[in-house]
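Dropping a structure here in structure tokens format, bear with me for questions.
Of the protein chains in this complex, one is absent; all others appear in place.
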């Protein structure tokens, strides 16, 4: 799945979902967003924490979201590789299919950034 | 995935699978079905238990199946929201992508029920 | 672990923890509590949802907490058995050790209620 | 936890639990036992399957139970090591604490077999 | 997903991934492969261990990979059924959707082997 498609589907679903959501769910979504703001730890570190958590719990959509955010925060491919190495070691070979898809998505993010804006 | 497509694929696969299954597997399928029958707890509560378990364990197909059954048992959108709120709190943000797909599927179930039968 | 010991340890740890916790963590604890209040679904059903989620995710402390709450809400042993049957079917035999400890704890809750108050 | 203590606690709890269990739960316990009987695959292979499943799902009691059964089926320490190596690779370093306890328990099983019977 | 498509995608992604991977990741891939070589336990048993681990951890791609390897090692449909029965019992009904897809894939592997080579 390409970054544009992922982001578009995610936003459309979020809109549909939050229109119907009860107060508890809305507050949970807010807490989720607040957890990754700058604080004692910088956003970049927090996005890596979100990414590695998502990887060991093996959720492709969560991985894609945090890869997008890591890319925006300027994480390098070398830093990403070291973070995902930890995810593979902690979570085991069951993480490998998600790791493969993550690296393809990361490549897409890099390719997208090199395209001239229309 | 639309409810009709999900149900059709599920039934076709079940047929193929149970043709080859050994006795242990067939009995397990029977126990699975029996667990949701009316008893001291009504079926509606049991389907909510099945739904929330499926959500925290993050299995889209299991969520879809129990959403379909909850819909048949007359679960309201407000009741569903409170049950899924518990799933989000217990299971965390890693459940969110499944929650999003669940709400889209629930919308499809409602839309399908409003269509005039041909 | 006996209900009194569990409750005492849990409260002592919660106190220590919330003294140091940041705002995000405190809000998460509040959301957690709010999710089980009466609403479209009664508290009793919500506690059963919390219990079965905790069982399939195999967290003994969470199971104990929700067993205590189910007991307070008047869940019968027969209702509990049907809920935990669903947890066993959904979560598999890996849940059995937790199921065993849950039933011992439930027995302790019942025994405790029959003791004359000092 | 020593093998004798584990076995004794497990049997005492099973007795308490099955006295109160509904039909669904009793049948599930029976299916669980039946799954490991000799068939197209020998019991020894099936116990290794149960052990490795328990290890990647990280359930100490399940690991202990299957270690005891593997020992009875004559699994060698070398075979055990290769099976648990697969569990470590598939499940990752999060399995290591369970692996450590498993090896201590296996040592206890071996020591117990060498003691002269009283 | 058909076996040919799965294998092709997997190999293409592996190539992309290992070109960029750091030493730790490459070594982990090597350890993963080494764990299934003949030893005290034969490869066939090890592939069944990999399959059942993948099933209880519910990773479709891992299941497909080990089904392909089991097929190459001459695992019979009856042996496969007994192994997957253990996976269902240990892992519960949450494994069923993966079990269904596994049996469809196994059918495809068998059908593919009966086709005359072009």
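Note that the chains are named A, B, C, D and E in the order they appear, and that numbering of residues resets to 1 at the start of each chain.
Criterion: contacts are C-beta pairs under 8 Å (C-beta built on N, C-alpha and C of every residue); 3 or more make two chains touch, one makes a residue touch a chain.
Computed from a predicted model, the values in this text were never measured in an experiment.
> If you put the missing chain back into the full complex, which of the shown chains would it touch?
A, B, C, D, E
> Of A:17, A:67 or A:83, which sits in contact with the chain we cannot see?
A:83
> Kindly state which of the options A:1, A:16 or A:49 is in contact with the chain not pictured.
Only one of A:1, A:16 or A:49 touches the chain omitted from view, namely A:49.
> Which residue numbers on chain A touch the omitted chain?
31-32, 35-36, 39-41, 45-46, 48-50, 52-54, 56-57, 62, 76, 78-79, 81-83, 85-87, 89-91
> For chain C, which residues lie in contact with the unshown chain of the complex?
Considering the whole complex, chain C reaches the absent chain at 10, 13-14, 16-17, 20-22, 24-25, 28-29, 32, 53-54, 57, 59, 61-62.
> Tell me where the left-out chain touches chain E, residue by residue.
24, 27-28, 31, 34-35
Note that in this section only the chains that are shown with their structure count from here on.
> Using the average of all C-alpha atoms in each chain as its centre, how far is it in Å between chain A and chain B?
That pair's centroid distance is 27 Å.
> Measuring centre to centre with CA averages, how many angstrom lie between chain B and chain C?
24
> Where does chain A touch two or more other chains at once, residue-wise?
As it turns out, chain A has residues touching two or more other chains at 24, 28, 88-89, 93-94.
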